[in-house]
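All protein chains but one are shown in place.
Up next is chain A:
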Amino acid sequence: MADISPRMQSYYDRLNSGLAQVMETAQACRKTGIDPETTVEIPIANDLADRVEAQVGIKGVAQMIRELEAVMSREEASLHIGDYFAERKYGETNNEEILDHAIRTAMALLTEGVVSAPIEGIAKVAVKKNDDGTDYLAIYYAGPIRSAGGTAQALSVLVGDYVRRILGLSRYMPREEEIERYLEEIRQYNSIMSLQYLPSEYEIRLIISNCPVCIDGEPTEKEEVSGHRNLERVETNTVRGGMALVIAEGLALKAPKVLKNVKKMKMDGWDWLEEMIQHTAGGSSSEEKEVGIHPKDKFLRDLIGGRPVFSYPMREGGFRLVYGRSRNTGLAAAGLHPATLHILGDFLAVGTQMKIERPGKAAGISPVDSIQGPTVRLINGDVVRVRDAKQARELSPQVSYIIDVGEILISYGEFMENNHVLVPSAYCQSWWRLEGGTTSPADENEAIAQCEAGLYLHPEFLYLWDDLSCTKVRELADFIHENGSIQDEVLILPYDARIKELLEQVLCEHQVRDEKIRIKPFRIFIRCLGLDDTLSLISVWEGELPENSLDLAIFLSGMKMRSKAGTRIGGRMGRPGKSKPREMKPAPHLLFPVGEAGGSRRSVQEAGKTTYKANTDGGYLQLEMGVRRCPSCGTEGYTNVCICGTHTIPVLSCPRCNIEVQGLICPQCGMEPVSVREYTVNIKQLFQKAVSDLGIRERDLELVKGVKGLVSRNKPVEPIEKGVLRSLHKLFVFKDGTIRFDIIDMPLTHFRPREVGVSVERLRELWYEKDIYGVPLENPDQILELPPQDILVPEGCADYLFSCTKYLDDLLEKVYGQPPFYRLEKRTDLVGHLVIGLAPHTSAGVLARIVGFSKANVGYGHPFFHAAKRRNCFHGDTLIEVYEDGILKEIPIKRFVLEHLDLSQAGVDSIGTFYADPVRPAHVRSVDTGGIPHLRKVTSVSVHKAPANLIRFETGRGKTLDVTPDHAMLVWDITYLRKIRALELSVGDAVPVFEGGVIISDRIISIDYIPCPDERVYCLTVDQDHNVLANGIFTGQCDGDEDCVMLLLDGLLNFSRSFLPVTRGGSMDAPLVLTSRIDPNEIDKESHNLDVCATYPLELYETALRYGNAKDVEALIDRVERRLGTSAQIEGFFFTHDTSDISAGPLETMYTQLQSMLDKLDCELSLAKKIRAVDEHDVAERVLKTHFIRDLQGNLSAFSKQKFRCTKCNTSYRRMPLAGKCKCGGNIIPTVHEGSVKKYLQMSKQICEEYHISEYTRQRIEVIDMNIESTFGEEKVEQMGLADFM
């Protein structure tokens, strides 16, 4: 770890001491033994070296890696590993073992010990004989090598060569027919699995003849080579996939990188790489350098009805770009003035995603009030620039036309990351100050005085001359000259529509009172028009005039001015921030089975009342729970603590030959041992005893909900007291025993005490002595820097956590007999307490501290805190069965996701993953752990960057599925389903498959690694069961994008791995790994582009003027990347633009308040009419084309191919059975109804009349209307006007 400054060291000490304190309390509680384990089950994370050692399994390697890593780069370290192994330090006996260990450890190091596949990627290492009798090294590569990535593959060959030199082996001398065999085999392999890059014949020949190590492989494909068969030194005739990959995607593709390392290590015998690089490099064409940019309408392409457009690409009145990073903006977060948010119909709230034209990524919106707001024309004709949120809220009902939507703040880091050309910025305060400006002028005269002194005109007093042509300027000047008059400092003009329009284009504020235009600050305005105080044209007009209107204004006024327009950026509303935390429907309070007796709400009280026979007293249930034996008195039961008070230990037995088993596999049949037994339990008695122990009267306890059945391997149960307390405090338990709250995260680097609702003294106690300028903290307006592991939680979440602390205190006191830990009176006392910030699917928890509350429904955290989310997902063409608006259809997931995820409004996170709510309610088929199929709601869809390779599974029944390596797959385990990582699935495993309406098990017959053809993979989140039917196979899905927060004590105390559905070797829900300290260079590269300087250099603006490349000024701007490895990598961040309140502007977006699609559409179109920068006819056409027509056509064609469904047993039929009735007797109904086909027809016809829609689209609507009529018969209902919809 890089060294850190004492101040940060004290910060981390504080965190660690807090962690130690909570850990100690948790350990004490666990000792009582009423939890499944007696120790805390969350390990504190280890670093890369430990991970590599664990993976390779050679003791002592971690220490060696740490030494090497401290001194050299990772690639060099992987080479030097060979020296250590050559000295047989780790118990190697022969050359082959040395080579094997060295190469495997190097591979694990190069892939950062994360993916275990490269270890299996090297099948074996062998020493073979050359023709001249000398030995040479042959490395056998197997299928999984694919997921190691090109660089690791190439470097593994280099490591092999380095170690063979130490051991004195000679180089590999290939025979001629072996080279021909390589040529044919690689080409044949490319025809089976298309390689990323197919090297030319010349290149392959060059590699094979010069590479000192023989690259061999195990047969991975079925096809055999036709020519060059039965070679003496090549054992197999089948195609060796691993070998072809290492040569094509490893050595050929990554030659430059290999060469760099060869030079560093001064290894000879590899200079042929230069020759190869020239050969390939020659081809790249240098496309011509055209200066300037053109409008990009990509963000408008798939417009979803109901999400308004705010500005068209590069159109007058659009968002004017200003470079800068505010405290609450940064990567994938842009700043807008709070007034803009209000004026744009409250559609943009804090945290709402917006899709912007440039630099191309969607961005979350946060309020920044140090940029300019919108300019609007009111109903009475006044034109006013709105300067603050309050004024915006008052004026918004009177706004009739939005002339300019104001400025947008985008950080330089965004342009760097998308390596986008820099574009001219609107003239802004920081640019003005860089050009000598000191104090901003209070009024016009000061501004003019400054200009006389040689300064540029201050942006506040700048007018927008770019949009006018010179003739219009002349026309304006003449008009003012003829009939303008000045009365007591006000320029009065007679009302003239033409002139008013010109004034509006120039963004000149004025009032309209009784047919007169009154311009208040007019001095600079008339000066720019070349008029003197008496409104007469000054002599300069006669001379020859520049063509450009801005130059003309400069020429006339004699004042230096820069363009106020700069570059206009298009923008559209994207995905609304999630306004409500995600609640699981029948969320349980208690992990205790109640079986069917609990009814649909699984209530423990109700379970208590069930009686099998009339007279017996109720509450006796047959429940399946784990078997635990008490070591002291030997009695067996299901409770974690035995009656004699000692902690019980789970007993595992093999279900098939039911003998007790100690190890992981049953010695006789190799089955997984489980611990399950039927108990008759009087749940009513248990419940009454628990309630009385807690001293609570049963009456004031509403519903305590258990779970239907337990899914974990050892099936442990929670003491009922926990459930009772949770239900008392209205908290819900997650499947691993903890209580979590979902939050949407936004980046924040600095905050003000006043914003977070915490007193200054409290903050000072928490470590914040000084603000960012070093001034000791006194008043609530000072700006404090947020360290990486401090977060602001939304108020809703704070209330939830507050009641959680109450629950934990009761738990400690009444159940564990420990002193209460939190003892909070009010919510603000939460400040300072530690929580675990969690990225659920990677189960990687990060220690964090609450330092305040945010009014907006977003959790503010440091950009590093939100980094690194890995996702598991499907290849694009996987077919999923979707039940949507009444149609059950099988469509490729790519189409489903893209239809539902409007890429342009999807939320994006720091690693380029787009996620969004589905546009229309859709259900997919999923199966619960008991193996019963359900139709579950899709909660969100996402598109992710594709990993290097996918895994292709083929089942006996001919179904195939391509998924990412760490995708969660479902596997049958006798009676229930468990999740297992795609990596760990092996041939012969039984997977749940869905055929003909019933779930059966199907064996995996082949597992194959395929390179991922396109660079996007797709996934969706399914409610409750979190799995989906893909290509006929049930498989897991990613758990969506929500982060969540849980109290540290709750995590340490209640989390137990044994609650989770356990899988063979490392499960998908692996135990929570808690990283106590974020190391910036271990998180992903995207967050290194965050710029942290206080001001941008002047060169940035100048390069932007000439559309220079972002990289030209990279050295001048202070970014995280340039601070990596130093102590300043996590502190001393600055920002260029301040904002007064991070929760300004509307808190909830209008989009979620409007219910029906028709209201949303009306709002969208009326807003489009109001904004000058938006062409409402084009919006109407796009909505029609991308949303309505596609929906109409899709439903119509689906109607004539629809499936059928039985009302009673919900089995679906591909067609209407002949009998007309379902097997269960229920009658059968179609799944696509006439109504759902015609839903948008009427509205589309309406739009066609009201807006100028292109003839092509208009006719398409006509044709669809005719087809619908010919399918369903005449339209019976009478014509409805738009008024009916109002």
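We take it that a residue touches a chain if its C-beta (ideal position, glycine included) is under 8 Å from a C-beta of that chain, and two chains touch if they have at least 3 such contacts; residues count from 1.
We adopt the following convention: contacts and distances are computed from a predicted model.
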| item | value |
| --- | --- |
| Choices "DNA polymerase II small subunit", "Carbohydrate ABC transporter membrane protein 2, CUT1 family", "Acetyl-CoA decarbonylase/synthase complex subunit epsilon" or "SAM-dependent methyltransferase" - which one is the UniProt name of the chain not shown | "DNA polymerase II small subunit" |
| Residue touching the undisplayed chain, where the options are A:R957, A:R1106 or A:H1252 | A:R957 |
| Selected residue (touches chain absent from view) among A:F479, A:F732 or A:F1272 | A:F1272 |
| Omitted-chain contact residue, chosen from A:A70, A:A442 or A:L1218 | A:L1218 |
| Absent chain, residues of chain A that touch it | 956-958, 995-996, 1002-1003, 1189, 1193, 1196-1197, 1199-1204, 1214-1220, 1228-1230, 1234, 1255-1256, 1259-1260, 1263-1264, 1266-1267, 1269-1273 |
